[in-house]
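Yeah, one chain of the complex is gone here, protein chain that is, but the others are all in their spots.
Moving on, here comes chain A:
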């Protein structure tokens, strides 16, 4: 996926080195794809901030099981929280990992970081070689989000959720056009919270 992102950076008209900058500094795969999309549409910074918050909201719960207590030193602890990606969390949240050494956790996270930045760089350099007659590569972004939606769907198996999300998108697009994201995400979350309290009152 890193290579695909590197290619997209170049396809979007940015210099290839933005790829490694995105990868190293943001270090959150799905958000990097999205920020690229938002930047090419010159979305306001407030929209980008709100989107970053909602897309990465799930990370707030990784604190519950990540073995940060094993990591020694201020610098490493800070880095560990910075590099707490989905992959790092998936590998360290098991009960075995609760006994891992500081060095091992740091090695794992920095390896993921380096691998991600390298593959984005390779993709960016390779992207320069793709002829102009090849069009539509930016569809990789949509395909990637569809994959993430399906992964999330398989866990919950709730049909109304994606349908409600689609309706929120359609209405927000009709009302706000390219500036649809805050309204779509805001209305979706509002409905989810409303539903949560309605169910609790009935229970």
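Points to keep in mind about this one:
Definition applied: a residue touches a chain if its C-beta (ideal position, glycine included) is under 8 Å from a C-beta of that chain, and two chains touch if they have at least 3 such contacts; residues count from 1.
Methods note: contacts and distances are computed from a predicted model.
According to UniProt, the chain absent from the figure is "Branched-chain amino acid ABC transporter", selected among "4Fe-4S binding domain-containing protein", "Branched-chain amino acid ABC transporter", "Phosphate-specific transport system accessory protein PhoU" or "ATP phosphoribosyltransferase regulatory subunit".
Considering the full assembly, A:156 is the residue among A:74, A:156 or A:201 that touches the omitted chain.
Residues of chain A in contact with the chain left out of this view: 1, 4, 13-14, 18, 21-22, 25-28, 30-32, 34-35, 37-40, 42, 45, 48-49, 52-64, 68, 78, 81-82, 84, 133-153, 155-156, 158, 161-162, 164-166, 168-170, 173, 178, 180-181, 184-185, 188-189, 192-193, 196, 200.
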